[in-house]
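First, the structure itself, so that you have it in front of you.
With one protein chain withheld, the remaining protein chains of the complex are depicted in position.
For chain A:
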(Lines give C-alpha, C1' and ligand atoms only; values in the text may rest on other atoms or scores of the structure.)
Protein backbone atom coordinates (compact mmCIF):
# COMPACT_ATOMS: atom_id res chain seq x y z
CA UNK A 1 0.00 0.00 0.00
CA UNK A 2 3.01 2.24 0.18
CA UNK A 3 3.25 3.01 -3.52
CA UNK A 4 -0.22 4.49 -4.12
CA UNK A 5 -0.24 6.40 -0.84
CA UNK A 6 3.18 7.85 -1.59
CA UNK A 7 2.10 8.87 -5.06
CA UNK A 8 -0.95 10.54 -3.56
CA UNK A 9 1.01 12.82 -1.27
CA UNK A 10 3.44 13.64 -4.02
CA UNK A 11 0.54 14.50 -6.26
CA UNK A 12 -1.06 17.10 -4.02
CA UNK A 13 -2.38 19.99 -5.97
CA UNK A 14 -5.05 22.61 -5.71
CA UNK A 15 -8.20 20.83 -6.64
CA UNK A 16 -10.90 22.85 -8.35
CA UNK A 17 -13.50 20.34 -7.22
CA UNK A 18 -13.04 20.90 -3.53
CA UNK A 19 -13.82 24.16 -1.80
CA UNK A 20 -14.18 25.27 1.76
CA UNK A 21 -16.99 27.71 2.38
CA UNK A 22 -15.69 31.16 3.05
CA UNK A 23 -16.99 32.47 6.37
CA UNK A 24 -14.05 34.37 7.80
CA UNK A 25 -13.74 38.07 7.04
CA UNK A 26 -10.17 38.27 8.25
CA UNK A 27 -7.13 36.03 8.24
CA UNK A 28 -7.41 32.41 9.31
CA UNK A 29 -4.88 31.80 12.08
CA UNK A 30 -5.43 28.23 13.07
CA UNK A 31 -7.02 25.00 11.87
CA UNK A 32 -7.59 21.70 13.60
CA UNK A 33 -9.15 18.46 12.40
CA UNK A 34 -10.64 16.16 15.01
CA UNK A 35 -8.60 13.00 15.50
CA UNK A 36 -11.52 10.61 16.01
CA UNK A 37 -13.10 10.51 12.56
CA UNK A 38 -11.27 13.22 10.67
CA UNK A 39 -14.59 14.66 9.61
CA UNK A 40 -14.93 18.01 11.38
CA UNK A 41 -12.53 20.91 11.18
CA UNK A 42 -12.28 23.96 13.41
CA UNK A 43 -10.86 27.25 12.28
CA UNK A 44 -10.00 30.36 14.25
CA UNK A 45 -9.68 33.80 12.71
CA UNK A 46 -8.10 37.14 13.42
CA UNK A 47 -11.52 38.62 14.20
CA UNK A 48 -12.13 36.20 17.05
CA UNK A 49 -14.59 34.08 15.04
CA UNK A 50 -14.47 30.28 15.31
CA UNK A 51 -16.07 28.17 12.58
CA UNK A 52 -16.78 24.45 12.46
CA UNK A 53 -16.75 22.73 9.04
CA UNK A 54 -17.93 19.33 7.91
CA UNK A 55 -15.34 17.88 5.53
CA UNK A 56 -17.26 14.83 4.45
CA UNK A 57 -18.54 14.65 0.91
CA UNK A 58 -22.06 13.31 1.24
CA UNK A 59 -23.24 14.47 -2.17
CA UNK A 60 -22.56 12.24 -5.14
CA UNK A 61 -20.95 15.02 -7.13
CA UNK A 62 -17.20 15.38 -7.52
CA UNK A 63 -17.57 19.12 -7.01
CA UNK A 64 -18.09 19.68 -3.31
CA UNK A 65 -17.97 22.62 -0.92
CA UNK A 66 -17.19 21.87 2.71
CA UNK A 67 -19.99 23.63 4.53
CA UNK A 68 -19.79 25.35 7.87
CA UNK A 69 -21.92 23.53 10.41
CA UNK A 70 -21.93 26.29 13.00
CA UNK A 71 -19.83 29.18 14.12
CA UNK A 72 -19.09 31.39 17.07
CA UNK A 73 -19.61 34.74 15.38
CA UNK A 74 -19.14 38.32 16.50
CA UNK A 75 -22.69 38.37 17.85
CA UNK A 76 -22.09 35.48 20.25
CA UNK A 77 -22.00 36.74 23.85
CA UNK A 78 -18.87 34.76 24.72
CA UNK A 79 -16.87 35.35 21.54
CA UNK A 80 -13.20 36.19 21.94
CA UNK A 81 -12.50 39.90 21.92
CA UNK A 82 -9.34 39.70 19.85
CA UNK A 83 -7.69 37.34 17.43
CA UNK A 84 -7.97 33.61 18.08
CA UNK A 85 -4.50 32.10 17.88
CA UNK A 86 -5.06 28.41 18.53
CA UNK A 87 -8.04 26.09 18.47
CA UNK A 88 -7.91 22.43 19.34
CA UNK A 89 -10.47 19.65 19.57
CA UNK A 90 -10.64 17.67 22.77
CA UNK A 91 -8.47 14.67 21.84
CA UNK A 92 -10.92 11.96 22.88
CA UNK A 93 -14.23 13.07 21.38
CA UNK A 94 -15.80 15.94 19.51
CA UNK A 95 -18.01 17.08 22.37
CA UNK A 96 -15.59 19.77 23.46
CA UNK A 97 -12.96 22.08 22.06
CA UNK A 98 -10.60 24.72 23.41
CA UNK A 99 -9.57 28.06 21.99
CA UNK A 100 -7.03 30.62 23.10
CA UNK A 101 -6.72 34.19 22.03
CA UNK A 102 -4.90 37.49 22.27
CA UNK A 103 -7.55 38.59 24.77
CA UNK A 104 -5.59 36.71 27.46
CA UNK A 105 -8.09 33.88 27.85
CA UNK A 106 -8.34 30.19 27.17
CA UNK A 107 -11.96 29.16 26.65
CA UNK A 108 -13.38 25.67 26.81
CA UNK A 109 -16.48 25.18 24.63
CA UNK A 110 -19.24 22.60 24.53
CA UNK A 111 -19.70 21.73 20.85
CA UNK A 112 -23.35 20.79 20.90
CA UNK A 113 -24.66 23.89 22.64
CA UNK A 114 -21.78 26.19 21.61
CA UNK A 115 -21.62 27.53 25.12
CA UNK A 116 -18.60 28.11 27.26
CA UNK A 117 -17.87 25.42 29.80
CA UNK A 118 -14.87 27.12 31.39
CA UNK A 119 -12.57 30.13 31.04
CA UNK A 120 -8.95 30.47 32.16
CA UNK A 121 -7.64 34.01 32.47
CA UNK A 122 -4.00 34.94 32.16
CA UNK A 123 -1.95 38.04 32.70
CA UNK A 124 -0.48 38.17 29.21
CA UNK A 125 -1.63 37.46 25.67
CA UNK A 126 -1.78 33.78 24.85
CA UNK A 127 0.23 32.67 21.82
CA UNK A 128 -0.40 28.98 21.80
CA UNK A 129 -1.93 26.12 23.73
CA UNK A 130 -1.96 22.36 23.33
CA UNK A 131 -3.55 19.37 24.98
CA UNK A 132 -1.85 16.00 24.96
CA UNK A 133 -3.36 13.67 22.34
CA UNK A 134 -2.46 10.51 24.23
CA UNK A 135 -3.03 11.55 27.82
CA UNK A 136 -5.06 9.23 30.00
CA UNK A 137 -3.78 10.16 33.43
CA UNK A 138 -4.09 13.91 33.18
CA UNK A 139 -6.14 16.62 31.50
CA UNK A 140 -3.51 19.29 31.36
CA UNK A 141 -3.51 22.04 28.77
CA UNK A 142 -0.11 23.66 28.23
CA UNK A 143 -0.38 27.38 27.53
CA UNK A 144 2.36 29.59 26.11
CA UNK A 145 1.93 33.30 26.74
CA UNK A 146 3.87 36.50 26.40
CA UNK A 147 5.13 35.92 29.90
CA UNK A 148 8.22 33.79 30.35
CA UNK A 149 6.50 30.95 32.15
CA UNK A 150 4.66 28.02 30.64
CA UNK A 151 1.39 27.43 32.45
CA UNK A 152 -0.33 24.08 32.76
CA UNK A 153 -4.08 24.31 33.32
CA UNK A 154 -6.06 21.38 34.60
CA UNK A 155 -9.44 20.92 32.95
CA UNK A 156 -10.77 18.74 35.75
CA UNK A 157 -10.17 21.20 38.52
CA UNK A 158 -10.47 24.36 36.48
CA UNK A 159 -7.30 26.03 37.71
CA UNK A 160 -3.65 26.38 36.76
CA UNK A 161 -1.84 23.58 38.47
CA UNK A 162 1.75 24.03 37.31
CA UNK A 163 4.19 26.59 36.10
CA UNK A 164 7.31 25.66 34.14
CA UNK A 165 10.10 28.16 34.50
CA UNK A 166 13.20 28.42 32.39
CA UNK A 167 12.60 30.53 29.34
CA UNK A 168 13.72 34.14 29.25
CA UNK A 169 11.27 35.57 26.73
CA UNK A 170 7.79 34.96 25.39
CA UNK A 171 6.72 31.40 24.62
CA UNK A 172 5.69 31.12 20.98
CA UNK A 173 4.75 27.45 20.66
CA UNK A 174 4.01 24.44 22.88
CA UNK A 175 3.47 20.84 21.89
CA UNK A 176 2.96 17.60 23.77
CA UNK A 177 4.71 14.47 22.59
CA UNK A 178 2.40 12.00 20.79
CA UNK A 179 4.35 9.16 22.34
CA UNK A 180 4.70 9.96 26.06
CA UNK A 181 1.94 11.77 27.88
CA UNK A 182 4.28 13.62 30.23
CA UNK A 183 6.75 15.05 27.75
CA UNK A 184 6.19 18.63 26.60
CA UNK A 185 8.22 20.72 24.16
CA UNK A 186 8.22 24.51 24.28
CA UNK A 187 9.71 27.09 21.95
CA UNK A 188 10.51 30.64 22.87
CA UNK A 189 11.63 33.95 21.40
CA UNK A 190 14.89 33.65 23.34
CA UNK A 191 16.15 31.19 20.65
CA UNK A 192 15.71 28.21 22.92
CA UNK A 193 13.56 25.12 22.67
CA UNK A 194 13.18 23.00 25.77
CA UNK A 195 11.86 19.54 26.52
CA UNK A 196 10.13 19.09 29.88
CA UNK A 197 8.82 16.19 31.91
CA UNK A 198 5.87 17.67 33.77
CA UNK A 199 6.20 15.25 36.66
CA UNK A 200 9.62 16.59 37.61
CA UNK A 201 9.87 19.31 40.19
CA UNK A 202 13.16 20.75 38.94
CA UNK A 203 13.79 22.40 35.61
CA UNK A 204 13.62 21.22 32.06
CA UNK A 205 14.95 17.92 30.79
CA UNK A 206 16.92 19.17 27.81
CA UNK A 207 17.64 22.51 26.16
CA UNK A 208 18.17 21.78 22.47
CA UNK A 209 21.62 22.75 21.20
CA UNK A 210 22.08 23.28 17.48
CA UNK A 211 25.83 22.70 17.61
CA UNK A 212 25.58 19.38 19.49
CA UNK A 213 28.25 20.51 21.91
CA UNK A 214 29.23 18.86 25.15
CA UNK A 215 26.46 18.52 27.69
CA UNK A 216 27.19 20.26 30.94
CA UNK A 217 25.44 22.42 33.49
CA UNK A 218 27.20 25.58 32.42
CA UNK A 219 26.51 24.93 28.75
CA UNK A 220 22.75 24.70 29.27
CA UNK A 221 22.39 28.45 29.56
CA UNK A 222 24.29 29.11 26.35
CA UNK A 223 22.60 26.45 24.18
CA UNK A 224 20.41 27.77 21.41
CA UNK A 225 18.21 25.84 19.04
CA UNK A 226 18.11 28.55 16.38
CA UNK A 227 19.87 31.83 15.68
CA UNK A 228 16.62 33.73 16.03
CA UNK A 229 13.23 33.22 17.65
CA UNK A 230 11.99 29.66 17.65
CA UNK A 231 8.38 29.98 16.59
CA UNK A 232 7.15 26.56 15.54
CA UNK A 233 7.23 23.04 16.91
CA UNK A 234 5.94 19.77 15.59
CA UNK A 235 6.61 16.22 16.69
CA UNK A 236 6.73 13.55 13.99
CA UNK A 237 3.79 11.19 14.13
CA UNK A 238 5.73 8.52 16.04
CA UNK A 239 7.03 11.07 18.52
CA UNK A 240 10.67 10.05 18.10
CA UNK A 241 11.74 13.26 16.39
CA UNK A 242 10.91 16.92 16.82
CA UNK A 243 10.93 19.60 14.14
CA UNK A 244 11.52 23.23 15.00
CA UNK A 245 11.42 26.34 12.80
CA UNK A 246 13.01 29.66 13.61
CA UNK A 247 13.24 33.19 12.29
CA UNK A 248 16.79 32.43 11.16
CA UNK A 249 15.03 30.80 8.17
CA UNK A 250 16.00 27.30 9.20
CA UNK A 251 14.12 24.16 10.10
CA UNK A 252 15.85 21.60 12.28
CA UNK A 253 15.11 17.97 13.08
CA UNK A 254 15.97 16.76 16.58
CA UNK A 255 16.05 13.38 18.21
CA UNK A 256 13.46 13.83 20.95
CA UNK A 257 14.96 11.34 23.39
CA UNK A 258 18.42 12.88 23.73
CA UNK A 259 17.99 16.30 22.14
CA UNK A 260 20.58 15.72 19.44
CA UNK A 261 20.49 17.75 16.27
CA UNK A 262 20.26 15.22 13.43
CA UNK A 263 21.84 17.81 11.07
CA UNK A 264 19.23 17.26 8.37
CA UNK A 265 19.40 20.41 6.28
CA UNK A 266 16.25 21.69 4.60
CA UNK A 267 17.87 24.81 3.17
CA UNK A 268 16.26 28.20 3.55
CA UNK A 269 12.79 27.92 5.08
CA UNK A 270 11.66 31.51 4.88
CA UNK A 271 10.05 32.59 8.13
CA UNK A 272 9.29 36.11 9.18
CA UNK A 273 6.31 35.42 11.39
CA UNK A 274 6.28 37.48 14.54
CA UNK A 275 4.05 35.00 16.32
CA UNK A 276 3.91 31.24 16.07
CA UNK A 277 4.08 29.37 12.77
CA UNK A 278 1.80 26.35 12.60
CA UNK A 279 3.11 23.59 10.40
CA UNK A 280 2.27 19.94 10.20
CA UNK A 281 3.60 16.54 9.25
CA UNK A 282 1.94 13.83 7.24
CA UNK A 283 0.94 10.63 8.92
CA UNK A 284 0.11 7.26 7.51
CA UNK A 285 2.51 7.42 4.56
CA UNK A 286 5.57 5.29 4.16
CA UNK A 287 7.87 8.26 3.94
CA UNK A 288 7.03 11.20 6.10
CA UNK A 289 6.59 14.71 4.76
CA UNK A 290 6.48 18.05 6.48
CA UNK A 291 4.32 20.89 5.16
CA UNK A 292 5.60 24.33 6.14
CA UNK A 293 3.98 27.67 5.28
CA UNK A 294 6.59 29.55 3.21
CA UNK A 295 5.44 33.07 2.47
CA UNK A 296 2.29 32.71 0.40
CA UNK A 297 3.06 29.11 -0.57
CA UNK A 298 3.45 25.85 1.31
CA UNK A 299 6.77 24.05 1.02
CA UNK A 300 6.78 20.25 1.18
CA UNK A 301 9.92 18.42 2.34
CA UNK A 302 10.73 14.80 3.15
CA UNK A 303 11.53 14.80 6.83
CA UNK A 304 14.51 12.51 7.09
CA UNK A 305 16.40 13.49 3.95
CA UNK A 306 15.71 17.20 3.83
CA UNK A 307 14.79 17.24 0.19
CA UNK A 308 12.29 19.80 -1.02
CA UNK A 309 9.58 18.07 -3.00
CA UNK A 310 7.45 20.95 -4.17
CA UNK A 311 5.90 24.31 -3.32
CA UNK A 312 2.11 24.46 -3.28
CA UNK A 313 0.99 27.76 -4.74
CA UNK A 314 -2.55 28.98 -4.43
CA UNK A 315 -2.94 31.55 -1.69
CA UNK A 316 -2.76 35.27 -2.33
CA UNK A 317 -1.30 36.31 1.00
CA UNK A 318 0.88 34.70 3.61
CA UNK A 319 -0.17 31.27 4.80
CA UNK A 320 -0.57 30.99 8.55
CA UNK A 321 -1.46 27.39 9.25
CA UNK A 322 -2.00 24.00 7.71
CA UNK A 323 -3.36 20.64 8.82
CA UNK A 324 -3.16 17.21 7.30
CA UNK A 325 -6.10 14.84 7.11
CA UNK A 326 -4.54 11.41 7.26
CA UNK A 327 -7.56 9.35 6.19
CA UNK A 328 -7.65 10.81 2.70
CA UNK A 329 -4.14 12.30 2.57
CA UNK A 330 -5.49 15.83 2.14
CA UNK A 331 -4.00 19.10 3.27
CA UNK A 332 -6.00 22.14 4.37
CA UNK A 333 -4.33 25.51 4.72
CA UNK A 334 -5.51 28.84 6.08
CA UNK A 335 -4.08 32.18 5.12
CA UNK A 336 -4.28 35.88 5.72
CA UNK A 337 -6.38 36.23 2.57
CA UNK A 338 -9.31 34.76 4.58
CA UNK A 339 -9.42 31.59 2.48
CA UNK A 340 -9.05 27.99 3.48
CA UNK A 341 -7.76 25.91 0.58
CA UNK A 342 -7.96 22.17 0.17
CA UNK A 343 -5.05 20.35 -1.46
CA UNK A 344 -6.32 17.04 -2.65
CA UNK A 345 -4.16 14.42 -4.33
CA UNK A 346 -4.90 14.23 -8.03
CA UNK A 347 -5.75 10.77 -9.22
CA UNK A 348 -2.95 9.63 -11.54
CA UNK A 349 -3.56 7.25 -14.45
CA UNK A 350 -3.55 3.73 -13.16
CA UNK A 351 -0.17 2.34 -14.09
CA UNK A 352 1.06 -1.10 -12.96
CA UNK A 353 2.94 -0.22 -9.86
CA UNK A 354 6.12 -2.22 -9.96
CA UNK A 355 8.53 0.64 -9.43
CA UNK A 356 11.62 -0.15 -7.45
CA UNK A 357 11.57 3.05 -5.41
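Definition applied: a contact is a pair of C-beta atoms (placed from the backbone, for glycine too) under 8 Å apart; a residue touches a chain by one contact, two chains touch by 3 or more; residues count from 1.
The working rule: contacts and distances are computed from a predicted model.
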Q.
There's a gap in the complex where one chain should be. From "Membrane magnesium transporter", "GTP-binding protein", "Serine/threonine kinase 19" or "Myotubularin-related protein 7", what does UniProt name that chain?
A. "Serine/threonine kinase 19"
**Q.** Residue in contact with the excluded chain [from A:211, A:274 or A:317]
**A.** A:211
Q: Touching the absent chain in the whole complex: find that residue among A:25, A:240 or A:263.
A: A:263
Q: Write down which of A:248, A:288 or A:320 is the residue touching the left-out chain.
A: A:248
**Q.** Residue in contact with the excluded chain [from A:13, A:37 or A:78]
**A.** A:13
Q) Since one chain has been left out of the picture, which residues of chain A touch it in the full complex? A) 7, 10-13, 211, 213-214, 216-219, 221-222, 227, 248, 250, 263-268, 270, 272, 295, 305-307, 309-310, 346, 348-349, 351, 353, 355
